[in-house]
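Okay, handing you the structure first.
Note that one protein chain of the assembly has been removed; the remaining protein chains are unaltered in position.
Chain IDs A, B and C follow the sequence of writing; residue 1 opens each chain.
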């Protein structure tokens, strides 16, 4: 524990929760039961909704981990409310294995598919809102940011973060039309976030370590 | 491992247990089974006791993590008994997913509700007692505290800690009257601990990190 | 990662596995199913074998964590075989939730009790053997030890470690006589290891951190 940088233990704890939540996802995929004359191959193939939702949830949590790490390069102090807001964010992220399992179970069930996708999308939306709350609190008036962080950079980050609740929120009503539109948006957002950020940002941002 | 501060590895291990226990809570919420002509929405809504107990348990463990962190700013040495007392505390905290699942299952079952809430409250009470044992051992005669910690501060902390077993203990008999009184006390205690501590305390306490 | 002390990452990884294995134990206690006119209190009481085996396993893993930490104060270098031996040790420790669950399930079932206890005791014995293998490899000819560690101290540690496989091994045939003899030995060993070590050892051993 380092008194000189309070964010260390917060980040370590958050990393732990991210790592556990991401690894627990696999527990939601149960071994299929196949009779002696059935086909295990077919049973495994029919689990594709589980593989798909596992992949989306894993990538989304992974991206959130990377962005959390990124965000805490700028946030260099903590206070009581930041700890609380971070805890609420982690609570929403830790919840994700449940809607993931619901989606896996009901993705192919015609009548229940819409509800399952909307619940999944709603969880992402709530996570994105908690994320914005955390960032807006920390960045308001540069409250907990490093002096090195430019106002322009804060604005870029704020705008980028706002994309989350909007895009995830849109998937909720869209699920009424088609499951696949929502899935495409989740995948698209994931790819978008997986792409490197624009060069201008990166240049300002970079902390190239000296070679060891 | 740093020989100069024995509390480091204790804190890291404790953080790990806190992070895992808090993330495992979601595993206790099972995917509801809905027939083809049933309503998934309704089934999801009927899981509200699970959402409620997940939230309470998550927030309580989160608060305990923050307070543990806080307490180990003052405790700067360890000895054998402290390790043992901390282990007992972690054992009680790791137990929490079980009464949480019991409460989720039986909160709506008229006949079993009282037993489920009392069991949940009793677990919190035991955790709070273990917490006090740890603190009283470490702070007795300033045994393992930093010299910077004033006697007044020790007294504030001791009193604050004693609130836990008393308040949680009270919820046990109160559950005989109504489930909701206990729930309100859990929520109230959580909010109370989530509020920042009083200014006098904070000023003495603060270790404002220099900007990086 | 610190190239100057290779044991850091080994210890961090081991701590992670200890913390996860210890916290997963609770997942093996399932919520009891009680009919509307049954008694939840009685159902909860009948889970006492689960509480008992949870407690023993938790304390034993916790003690192993403390001793692992202790042992790696003396072991200051790693090599390939130490990593492998440590991995095998962790494999045995991670296995523990399974015999714990078996014991919980069958402790009250007259006909199966003996098998469940013997399996539990055998797991402990194998863990203790893996532990000795690790220590004997590291300490042989002071291979991976710090120069500060006296020969006398190595001998104390070696003797102390040998107690494990012998005592745990003895519980296997004793289970044929009575479940409770074995349980008493597990509890007794746990209490023994929870007691502080003798003063002479502690004096030589102590790394009292300077106050911060």
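Please note the rule applied: contacts are C-beta pairs under 8 Å (C-beta built on N, C-alpha and C of every residue); 3 or more make two chains touch, one makes a residue touch a chain.
Owing to the predicted nature of the structure, the values given are computational and were not obtained by experimental measurement.
A.B. asks: Counting contacts across the full complex, list the positions on chain A that touch the omitted chain.
C.D. replies: Against the missing chain, chain A presents residues 5, 7-8, 11-12, 15-16, 18-20, 22-27, 29, 31-32, 34, 36-37, 39-41, 44, 54-55, 58-59, 62, 65-66, 69, 72-73, 194, 196-197, 207-212.
A.B. asks: Just the residue numbers, please: which parts of chain C touch the chain that's not shown?
C.D. replies: 1, 3-6, 9, 12-13, 16-17, 20-21, 24, 27-28, 76-77, 79-81, 83-84, 87, 90-91, 94-98, 101-102, 105-106, 109, 111-112, 115-116, 119, 146-148
We take it that only the chains that are shown with their structure count from here on.
A.B. asks: What chain sits nearest the middle when you go by CA atom centres?
C.D. replies: Per-chain C-alpha centroids compared to the overall one single out B.
A.B. asks: If you average the CA atoms of chain A and of chain B, how many Å lie between those two points?
C.D. replies: One centre to the other, that is 26 Å.
A.B. asks: Taking each chain's centre as the mean of its CA atoms, how far is chain A from chain C in angstrom?
C.D. replies: Using C-alpha averages as centres, the distance is 36 Å.
A.B. asks: Could you say which residues in chain B touch two or more other chains, in rising order?
C.D. replies: Touching at least two other chains: 5, 12, 16, 20, 24, 27.
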